[in-house]
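Of the protein chains in this complex, one is absent; all others appear in place.
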Amino acid sequence: MPDKALIRTLVEAWGPSGYEYQVRALIQKEVQNLADEIRTDAGGNLICRMGSGGKKIMIAAHMDEIGFIIHHIDPQGFARFSMIGGLFSSTLNGGRVKLENGMIGVIGLDGEPNPYRTGTATLGDFFLDFTGAGASERVQVGDVGAMWRSMDVQGSRVIAKSLDDRIGCVVAIEAMRRLKGVALSNTLYFVFTTQEEVGIRGARVSAFGIAPDMAIALDVTPTDDIPKARNASVKIGKGAAIKAMDAGHIVPPAVRDLMIKRAESAGIPYQIDVMTIGTTDAAAIQMTGSGIPSGAISIPSRYVHTTSEMVDLDDVEACVKLLIEVVEKPLEAV
Amino acid sequence: MNETLQTRLKSLSEAVGVSGDESEVRKLILEQIKDQVSSVIIDAMGSITARKAGTSPTPLRLMIAAHMDEIGFMITGCDSGIAQVMGIGDHDARFSAAKRVSVGSGKTPGMLLWAPIHKSYGQKSLPEPDDMTIDLGAGSAAVGDRAAYQGQFAVMGEHTLRGKALESRAPCAVLIDLLLGDALPVDLLPAFTVQHHIGARGARTAAYRLRPDAAIVLRAVECNDLPPEGDRDSSERAARFPLIRLGGGPALVASEAPYVTHRNLFRLTRELAQQAGIPYQIDALNLSHRTEGEVISATAAGIPTITIGIPVRYSSSPNGLVDVRDLEHTAALLRVLGARLTAESLQE
Partner (left out) sequence: MDLKQHLKTLVEQHGPSGFEAPVGRVIQEAWSPLVDSLEIGKSGSLIALKRGTQTDSSDGTRRRIMLCAHMDEIGMIVREVRGTFLKVSRLGGIDARILPGLPVLVHGREPVPGLIGIVPQPTLSSENQGVYAALDDLYVDLCLPPERVAALVRVGDPITVDLPMIELGNGLLVGKAMDDRACVAAITACLEQLQSRKHEWDVLAVAAVQEETGSRGAAVEAYHLQPDIAIALDVTYGQQPGVSGADVHKLGGNPPLSLGANFHPALFEAIKAASERLELTLPIDPLPGHSGTDAWVIQTAREGIPSALLNIPIRNMHTAIETVDLKDIERAGRVLTEFITGLKPDFLSAIQWDKAPSEKDSQEGEKKDE
């Protein structure tokens, strides 16, 4: 089963888009003895090669998380912010934000409590409260923050911030651990990418540098198993999700079918992922250079982009197994 | 699948017969029934009535009505291949955007024009049929020409037929089937009626002419069997409307508000269906428009009337669906009724 301690280490780490260095250091420590070669490219992506020969397969999981950037702070210590990546105003009120220096800010909403509020609050209606903590010295315009909350485990479910996409990183690391010492048919590039949440930017440059024959993104996907869901196709706890399409990417049928075939022959539970909102690193990779056939293995996740993202450990395990099945053996023509 | 029924329904479905201009359908039906019936009359409005004599020495006279007409459009003007139209019948405009139609007796193809999504994004409210325009290319149409949807008749799955105007032509096909079969104890008085879609008008004059002892209206009932949206807005729909399933058998219509089906005729029909092991379902409709059942039952001194519905999905669409087994079961139920209906059973 997946390493819960590793999950906790990564999800509780601090790393909004563009500020992934703390996460990168943690991952580098984990994979130091697993890869044949490790480098960090100009985009901040951590690139770990395992094996040589065969096809070049890139496996991408992003290290960054959504966050906040402070654009104004008043003398009392109330800060206004812009978003890094997709923040939903319905999920913010009462949350906590951690700055790079460890300062904690509480997310407040103008004029609350107000039982007579009408309409939806917009981001401009929220502020971060740093009052009473020496804010004037320790918080500046331009400081970057990430949501903060510790991880909980309940049965087979993990509930935490930043499972998007540290759980993808965990799948990659877990696969690397199990592939260590195995004779590989392909050259594998495990890439821990940057800036996915702000326009899938890290994957784009790292794919250009590696120029792989095929790529697989590891990322979370929303589920349709909560009341009134309608933008997704998968359910939590029902296995690894093999992507067919999302808002930025139609997986080539040959890549999708290869994954399905490998899942079926290995008896790994899987489901097909069609989502109409959001996309993954694979969308950028497929468009790099002359085009790179790309697919994605998705980890079904509820409450994406909140501090209580939820995944099922059985799904995570299925994703690890499926990834290994796909990359370990020779690829048929894709 | 029943090949005879399939072929018959295909030719009926592909014929064009918009309310007030049913001649193509009428000719098709006359051709098929002429050797089986006597006293064929085409009345002043265009409905067909006839008689297939019963085997009983004192046969009960049973009228069975099915309408021939379908919804459509009338051309009101045509300039440079673009025709203006008025709607005929109760359109469900959710089905009309960018559909193909046939215009006039020559069935000239035409297109219901539709502004590209890039230029009409956000337009959510439905247009009135009168605001639609038909592109005839270089063709032209005369004022007064009728236009009907083009359907794509096909077999789907094992038991289902797809096509246009099935709400009208499936009942016609069943009634023809009945007339082509063996004589029954009762006198069968078929009425293929006109102008159903603009107020059940043909049924009125046909019933007045025939003055039967009892009447059966054959028509379509709209299915209400699409799966609910998970835990979404399903409960309301299920609670307010009877569940009519495609393939669930003929629907005995208990009421078509404001008209309530003849109580004894309804009970008898239900009992006979049960005894004969014919699957059936019960419908109770709350309609705003006039129906043949309402009109016939109030004709002359009053006529005991029941409406038997054939389940149709998407009845207002260019392509509806019927289940052939429903057609067969409806025909079987009509035969049982024709064999067992007595004057006593109609008395209060």
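General remarks:
By written order: A and B. Residues from 1 in each chain.
FYI, contacts are C-beta pairs under 8 Å (C-beta built on N, C-alpha and C of every residue); 3 or more make two chains touch, one makes a residue touch a chain.
None of these values were measured; they are calculated from a predicted model.
Considering the full assembly, B:126 is the residue among B:126, B:143, B:300 or B:343 that touches the omitted chain.
The hidden chain makes contact, of the residues B:13, B:32, B:47 or B:160, with B:160. Of the residues in chain A, those that touch the hidden partner chain are 224, 230, 232-233, 244-245, 248, 250-253, 256, 271-274, 276, 286-293.
Residue-level contact of chain B with the missing chain is found at 81-82, 92, 94-95, 97-100, 108-120, 123-126, 133, 135-139, 149, 152, 154, 156-160, 162, 222-224, 226-227, 233, 236-237, 240-241, 286, 313-314, 316-319, 321.
The rule is simple: only the chains that are shown with their structure count from here on.
In this assembly, the C-alpha centroid of chain A lies 57 Å from the C-alpha centroid of chain B.
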